[in-house]
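What follows is a short report on a single structure.
Every protein chain but one is kept in place in this view of the complex.
Up next, chain A:
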Amino acid sequence: MRVNLTVNGRREAVDGVWEGESLLYVLRERVGLPGAKNACEQGECGSCTVYLDGMPVCACLVAAGQAEGREVRTIEGLADGDRLDPVQRAFLDRGAVQCGFCTPGLIVQAHDLLSRVPDPTDAEIREALAGNLCRCTGYEKIIEAVRLAVARGAGPA
């Protein structure tokens, strides 16, 4: 089937989509945006987090057909050209990135948190990131990166 959607502001008409296919597969394999990562395929790890109509979701749990006519924003859509989003910048500056696999999902989720809660408590940060698994960092640098973004006044973008 054909699925029409907007990805990072660009309209896409994707053909040959299998009916049971996920939005994640469409983004990675058909639209060519490998930023959202494919790991658990059951919503457990958060690595595939993208915005769907402004709401962070696990792209692996959205059927491609459900994205028809809707707007998707991926990690690739956060930076403004070469200018990184403040959350991306903070992850780099704090060394919150090791293998990098979980990073796109964490950044989208943190980005959403800061757009809603400009000055979150640690508990709020931890709850927001509770669905994003990282196997290397131990999370401390990640939390520090979010705090750094807050300190720099990362807000709605």
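Points worth noting:
Simple rule for what comes next: a contact is a pair of C-beta atoms (placed from the backbone, for glycine too) under 8 Å apart; a residue touches a chain by one contact, two chains touch by 3 or more; residues count from 1.
Convention: contacts and distances are computed from a predicted model.
Not every chain of the complex appears here, and the one that does not is recorded in UniProt as "CO/xanthine dehydrogenase FAD-binding subunit", selected from "histidine kinase", "aminomethyltransferase", "Amino acid ABC transporter permease" or "CO/xanthine dehydrogenase FAD-binding subunit". Per the touch definition above, the residue from A:35, A:56, A:86 or A:104 contacting the chain not shown is A:56.
The omitted chain makes contact with just one of the residues A:41, A:76 or A:144: A:41. Against the chain not displayed here, chain A makes contact via residues 1, 18-20, 22, 41-44, 46, 49, 55-58, 60-63, 65-66, 68, 109, 112, 127-128, 130-132.
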